[in-house]
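Here we show just some of the chains, and they stay where they sit in the whole.
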Amino acid sequence: MTQMFDELSFETLGARVADDPVVFLPIGATEEHGRHLPLGSDTFQAVDMCNALAQRVNGLVLPPLAYGVSTSLRDFPGTISISHQALNTIVREILSELVRNEIRKIVVVSGHGAQVHMSAIKSACEEISDASDVRIIALCDYDVAYRLRGKQGIPAADGHGGMIETSRMLAVRPLLVSDDRPSGQDTTPDFFIARHRKRYMTEGIIGDSTKATAALGQQINLYIVEELVKAIRAVM
Amino acid sequence: MTQMFDELSFETLGARVADDPVVFLPIGATEEHGRHLPLGSDTFQAVDMCNALAQRVNGLVLPPLAYGVSTSLRDFPGTISISHQALNTIVREILSELVRNEIRKIVVVSGHGAQVHMSAIKSACEEISDASDVRIIALCDYDVAYRLRGKQGIPAADGHGGMIETSRMLAVRPLLVSDDRPSGQDTTPDFFIARHRKRYMTEGIIGDSTKATAALGQQINLYIVEELVKAIRAVM
Amino acid sequence: MTQMFDELSFETLGARVADDPVVFLPIGATEEHGRHLPLGSDTFQAVDMCNALAQRVNGLVLPPLAYGVSTSLRDFPGTISISHQALNTIVREILSELVRNEIRKIVVVSGHGAQVHMSAIKSACEEISDASDVRIIALCDYDVAYRLRGKQGIPAADGHGGMIETSRMLAVRPLLVSDDRPSGQDTTPDFFIARHRKRYMTEGIIGDSTKATAALGQQINLYIVEELVKAIRAVM
C-alpha cells in the first residue's frame, strides 16, 4: 500500500494514524546548484530520503515543500528564496496540524542546509515540541552526509553541488545531471556578509563535481538511511 | 526538453527566461475529499492542468505548493490547513522572486477553491502586480469547471468531491479513486460560521460521485485547458 | 429604548447582555460607487440592514466599521482600501471582545462583497467561532440581494453600483443619489490580475443604474431582511 500521505483517502489516513506511524515532511529548495545539477536537487534528495526511510519505519510521506531560504545564491538565475518567517510559519502550521491529527512522531528532512533555513525549521519544531507531546526529529541530510568528508576519497572541503551532492544526484536522478561538470570554491572572506555572493562563488558550487560517481552516491544514500533509521529508532 | 522548472539547471533556466516563458505555479491542498478520493486531489489536478497548459503556451511549471487554507474540512482526518497569512506570504514571496528573476508572465492555478484560500492567493498576486510590470493570471480551475454545472447531465449542486471532481480524478489518477463512492450535500445553514462543519457535511462531499466517469473527466479537463489557453493568450 | 450599542451606558449594556441579545456589526467600505452614488454606500446599506434586523430579533447594533478592502477600485478618487490583515485583525479583536463580554450571538453584515474583503471577515469569524461557544453569522447583504438577478426585470449581469444597488440607495438615502446615472460593465479579461483596473471598468459600475427605482430598492431591502431573519432564527 502507498506510503504517500496525499494518496490516501481521509478514512485510510485515519486508520493509518491509529497505527502510530512516523510522518515525514521533506523540505527542499529551488536554487542554483551548479550548471550540472537541477534547481530542485535539494527537494529531490529530501523526497528520496523520506521515501526510503518510510519503508523502514512504518512511515508516511507528506508532499514536499520545495521552497526554502536560499539568500546566498540569489544572484544566480532560478533561485527562489523565501524568508525565514515564511518558512518558519508554514512549517509550524503544518506540524501543528499534524499534532491536531493526533500524529505523534514526525521527522522533518531538509535537503538544503543553509543556517537561516535550518533555523527556521528547527525553531518551528521546537515550538511545536514544547507545546505538545509529539516527538520530532529535524535535520538536513547533509548533516549526516558530511560526516564522510575527508574519508573514502572525498575532499574535506566538499560542499554545495560538489562531489557528494553530485554523486547522490547521479544515484537517484541520473538523467538530470549534466556531464559538463564544474569545480569551484567559496572565496567569501571570513564572516563577511557579502552583498554580491556570486563574485565569491563563481561556479556556484563548492568542491569538485568531476569526481562524482553514481556508485558513491548510492553508498552515501544508504549510509544516510542507516544512520537516520538508527536516530529515529532511538527516540520513537 | 523538460518544462519542469526545478529539473533545469540555473544556466538552462536563465536561457529559457530570456525566451519570455509563462511560468505556472500549481497550488493544491491536503484535505479530506470523501472516502473515494485522495487527500491530495487538489494538488494532483492543479499540477496536471499546469503541465497541460505549459505544453500549449511555452510554459515552465514550478514545483507545487501542496498546502492550502482548508478550515471548513478540518474535522476530518488528514486535513492540513495553513493560515491565510502563511499562504499569502509564501505565494507573495515566490512571485516576488519570479519577478526578480525577470519572469514576466505568471499563471497561478489552484486546485482548491475555498474563498479564504483564493483570497490569500489573489491578494498576493495583486500586490506583486501593482508593484511591477509582470502579467499575472490567478484562478481555481473549478472556476472554469463549474461553468459546466447544470449541463451535460451534471447536477447544478455538484461540488467538492462530487461528480465533476471524481470524474476529473478518474481521468488522471484512476488508481487513487476508490469504487466505494459516496453522495452528500452541504447542509450548513445559510451564512452560519459553523463551529463543527462535519456535522453539516456528513459524507464530506457535495454531489453524487457515483455518476462520475473517466470520459467525462477527460472532457472537462480538455475544456478547462482550452478555456485557460484562451484566457492566457488574451493577456500574455 | 435605543438598540445602538454605543448609546447605552455600561450598566444598561450589562443588563441587556444578560438578556442574550443578537449583536450586529455592520461593515462597509469607503470606495468609488459610480458618479451617482456616495463613497459610503456600502456602509450606509450595512448599517440600515443591521438596524432593521435588530428590531426583529432582539438586537443591538455596534458602531460600523466604514473601511474595507477595496483593491480593485483604488484607481478612482476617494477609495480608501485597507489590507486584508488590517481588516481581519480588527474584526477578530472586536469579536473577541464581544465574547469576553459574554455575548453569545453575533451577526456581521458587510455591505461590501469583494472576495478578499469577505475572506478577511470570515476568517476572523471562523477563528473566534472555533475558540469559543459563540454563534456567528457573517455575510455580505449582496449575497442575498443577488439571488434576485435575472428576476423582476433585473439583468443577470447587474453588480457594483448597478440597478440593485442604486435602487437600494434610492430607498434609504435618496438625497445622496444623483440623477446623472451611468451604465457600465466589467471588461477585465477572465482571471487576469489587472494592474490598472479602471481601464477595464470605465464608468466604475457594473449594470444599468438608470433602471433603478426607490420602490424596487425597498422591495429588495425587505426581501433581504426577511431572508436574514430566517437565517438568524435558524441558528440563534
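Letters A, B and C mark the chains as written, and numbering starts fresh at 1 in each.
Assume contacts are C-beta pairs under 8 Å (C-beta built on N, C-alpha and C of every residue); 3 or more make two chains touch, one makes a residue touch a chain.
What you are looking at is a predicted structure, and each value in this text was computed from that prediction instead of being measured.
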Given 3 visible subunits, total identical subunits the whole complex contains: 6
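Methods note: only the chains that are shown with their structure count from here on.
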Classify the inter-chain contact topology: is it line, ring, star, complete, or other? line
Find the geometric centre of each of chain A and chain B from their Cα atoms only, then give the gap between the two centres in Å, rounded to an integer. 26
From the C-alpha centre of chain A to that of chain C, how far is it in Å? 48
Set of chain B residues in contact with two or more other chains: 85
Going by the contact rule set out above, which residues of chain B touch chain C in the complex? 71, 84-85, 88, 115-116, 118-120, 122-123, 125-126, 129-130, 135-139, 143, 189-195, 227-228, 230-231, 234-235
Report the residues of chain A in contact with chain B in the complex, numbered from low to high. 4-11, 13-14, 17, 28, 30, 32-40, 43-44, 62-67, 74, 76-83, 85-86, 89-90, 93-94, 97-98, 100-101, 176, 178, 204
